[in-house]
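The complex appears here without one of its protein chains, the remainder shown in place.
Note that the chains are named A, B and C in the order they appear, and that numbering of residues resets to 1 at the start of each chain.
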Amino acid sequence: MRHYAVLIMLVALFVVLSVSTSSFLTLTNLLNILNQNAPLAIIAVAGTLVVICGGFDLSTGAIFSVANVVAAWVAVHLGSPVLGLLAAPLAGAALGLVNGVAITRLRIHSFLATLASSLVYGGLAVLITGGFLISVPAGGFTALGRGGIGPVYYAIVILAVFALLSGFLLNRTAFGRYVLSVGGNAEAAELSGIRVNRIRLYTFLYSGLAAGIAATIGVSRIGTGQPQAGDGLQLLAIAAVILGGTSIYGGVGAIWRSVCGVYLLALIDNGFDILNANPFFKDLTTGVVILAAVALSVASRRR
Amino acid sequence: MRHYAVLIMLVALFVVLSVSTSSFLTLTNLLNILNQNAPLAIIAVAGTLVVICGGFDLSTGAIFSVANVVAAWVAVHLGSPVLGLLAAPLAGAALGLVNGVAITRLRIHSFLATLASSLVYGGLAVLITGGFLISVPAGGFTALGRGGIGPVYYAIVILAVFALLSGFLLNRTAFGRYVLSVGGNAEAAELSGIRVNRIRLYTFLYSGLAAGIAATIGVSRIGTGQPQAGDGLQLLAIAAVILGGTSIYGGVGAIWRSVCGVYLLALIDNGFDILNANPFFKDLTTGVVILAAVALSVASRRR
Amino acid sequence: NSDVSQVYSSASAAPSGKSGQVRIALLASSSQNGFNKAVYDGAVAKAKEYGDVEVTIFDGKFDSQTQFNQVQNVASQGTYDGIVLVPNDNVGIAAAIPAAAQAKIPVVTTLFPVGPNLTELKPQVEGIVSTVAANTEENSKKLAEGVVEYCEDKDPCRVAILIGQLQFPFDNLRNKAYRSVLDGHPNIKVVATGQGNYDRDTSLKAMQNILQANPKLDVVLSNADQQTIGAQVALESAGYDLSKMYVTGGGGNQEAIKQVRAGTWAADQVDFPNSMGRAALEQVVNAVRGKPVTPVIDANTLGPVPVIVTKEILDEHPDFAGEWAD
Partner (left out) sequence: MGGPAPAVAATVRELSVRFGSTQALDSVSLSLFEGEVHGLVGENGAGKSTLGKVIGGLYQPDSGELEVFGRAVQRWDTRRAQDAGVVIIAQELCLVPALTVAENVFLGREHRTFGVLHRDLDARYRELEKLCGFGLPADAPVQSLPIADQQKVEIMRALARDARIIVMDEPTSSLTADESERLHEIMRWLRERGTTVVYVTHFLDDVLANCDRVTVMRDGRVIRTAPAAQETKAGLVEAMLGEPADMLLPERPPAPPPDTPPVAEMRDVHAGAVSGVSLRVRPGEIVGLAGLVGSGRTEIARALFGCDRIGSGEVLFRGEPVTDASPRASIARGMAMIPEDRRAQGLVLLRPVLENVTLPHLRRFTRAGVLSRGGERAAVRELIERLGVRPAALDGDIAVYSGGNQQKVLFAKWLLGRPELLILDEPTRGVDVGAKSRIYQLIVEIATAGTGILLISSELEEVAGLSHRVHLVRGGSIVGEVPGPGTSVDEILQRLFEVEQPAETSREGRP
């Protein structure tokens, strides 16, 4: 039951919004909500693996920014929108790899390592653009971010595939089992012959890749590479993961709950917009909803 | 030796700046640096206790903001600058107490609880001001923030007293022992008859108080209550604490090293300004310095 | 497998003249900010004049993604007939505008143009019907020209620039504009460029540090009033007399106008957010009602005073107090 706290809150909010206003429960609105938050959800999905493995990735926002400007840069300077869009996940994965190597080689705690690397990457993004924006001529480049299959945006499809894949990875593969065990007890995993550092490294690589994929969607939607594009994303992603009940100590967690976390926060935003509520109360409400979700899960944990 | 990594980096940077420019090693500049970052250092000092006790306070920025506007509001509406300045620490302590009660009663992890409460408090700060600034007529109100004893700003004196007091608390009192042992092994502490929850609660109260004191200095310096004044402070403070080598798992740490962490980050800022270096490189440099400090401490940890 | 953006672009943004109650969404870059408040107040005042127009403010939280979502949400909702925008990010938001165009909701942008070109005021994106803004580059040059004039018989004339954040494209543009003017004069030395981040405390720190390396300063060229207020604290507590220097601000808030009137600050680049709000609301209502719309309204012409004010100019306009307070 405690695992369903975030789902219960999500459904409750959904019902409340549905009965409060007719503008909420429309296909367009729901697709918009899904689409708007797909990049964040993708980052949170991979972030779940990182947190389960006992780590923290505070650099996803900065990786998003770098991947974002790299995509635009490549699209403009190599003249190929497709290469540009492919460059973003690659850049993301590369930076994630750097994180992973730094964390495992220098044996730094990932909290501090990714805090530092996020500063470095953020600086990098600014340097690539010289502080300006890189505008990509529309056309092929924006097809991914703005197009879709029927009314369903590609972003939603990508998120669905990525989340399912990650869930499969976590629950049905040896890698997932190792992620769980390294996060649960790294020493025991080591004793069982698992290459703990390699597993950790992979989770950061995966997180970087996810930030890169998210950036692909973001940059393609906007058609412009911006060095600030990812600011703050990392905290939202981690908040969603923890809101989903994944333990910050690692060892337990679930992908779908993080996605619920993202969309719980998204519904609050959307609700304020479409109910035209006083925006002064939005942060306050968000805080209260988070506390309520957590209290709900704690209350049900008690015997 | 590994405990001195942050000090070594600080001294190294200090020497580099001293030889790079004659404007660095002047009394005014050094006093300025100390003064500018005193509020952050005060928050980091109390934050060290929180982290040692196994917690995380992500709400200090928001508490700073609330205390900030409360001080200005009281000064303006009750017409007493002194009451205003006293109100800030009180407000901070009260909000810290709320954090502590929420964390211990609801048995939520402090990371999530203070994330949520920071949203609530941030919302509160905005509600108090209605989204505007509250300007306090100069005079008594700004004396604390701008004045000093001889050339030494009051802020520096307050920081020194607060840091010494906190160091004393941690190392020379029973309370400090309890903080260390609760952070080291809460179950063992409980079985040793320590009121674990109460100790935890006190650390959050202390952290809130510190944010309130910091806000007093900040608001008095500027003469204006701003609901965004504390944005981002909490992350800087935590970064400084961890940079100082305090374990995020709790149980070990030292106050003076957190203060060094704050001023290591501050020297980078100051250096960029007085060397008139390209600000594009500031974040990048900060990231690299953090990594270097950590790598240094890790290298010396190896056998 | 259809292309959603194609659907958007094939739709026409011109609505077919609605009569009766009109509802306008004002997407503020942040609702907790004096400047945006003034835009909103202006829009509300104008709406009251109409009588059958209603304005609702949205909080963009200074976050481009939030604002992006808000444009989409408003467009998909069908509650609103038009949008007035104070963009957080002039380029990114452009991608959301087609959704509004498709829903036949006209958008008027204020303060900044929307689109990749920072200085082109003519609507660059389908769906933007009017831009109520000024040319940032030109205004910045004008502000810097005041510095040149002041420095004329000073050699060297030491200038410190206090800019918001160089990573923001518009600040980068401003900085480049300042330099393009100042660097042509050999007697003018830009000795420091600090970042004030539109924040008093940050600017106070930056100014203290700059003074450290450059105790002799003649000019502080700041692009924002909040920054100048912070710098002023640093300058005054270090014993500088601002009235003997050349200190500027940007934004024209009430505090700035007061300082310029008093002769403490030498000049300020003034924005007229309240008038902008009125003008933008007028244009968006015109668009909704199917009346003719002016595609570009130069914000510099909206107020009673020229865009760069000095003590002399303000003396001629004793009633002008600034259109916003932070």
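As a convention for this text, a residue touches a chain if its C-beta (ideal position, glycine included) is under 8 Å from a C-beta of that chain, and two chains touch if they have at least 3 such contacts.
For clarity, every value in this text was computed on a predicted model and none was experimentally measured.
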item	value
Residue among A:T21, A:S80 or A:N185 touching the omitted chain	A:N185
Missing-partner contacts on chain A, residue numbers	172-175, 177-178, 180-181, 184-185, 187-195, 251-252
Absent-chain interface as seen on chain B, which is shown	172-175, 177-178, 180-181, 183-185, 187-195, 251-252, 303
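Here, only the chains that are shown with their structure count from here on.
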item	value
Chain contact topology (line, ring, star, complete or other)	complete
Cα-centroid distance, chain A relative to chain C, in whole angstrom	32
Rounded Å distance, chain A centre to chain B centre (Cα mean)	29
Residue list for chain C, restricted to those that touch at least two other chains	31-32, 166-167
Junction residues of chain A - those touching two or more other chains	126, 130-131, 280, 282
Sites on chain C touched by chain A in the complex	1-5, 8, 31-32, 56-59, 63-66, 68-70, 72-74, 76-79, 89, 91-92, 94-95, 98, 116, 166-169, 172
List of chain A residues in touch with chain B within their complex	102, 106-109, 111-113, 115-124, 126-127, 130-131, 239, 242-243, 248, 280-288, 290-291, 294-295, 298
In the complex with chain C, residue positions of chain A that touch it	23, 26, 28-29, 32, 35-36, 126, 130-133, 135, 138, 142-143, 145-151, 153, 221-224, 226-229, 231-232, 269-270, 272-274, 276, 279-280, 282
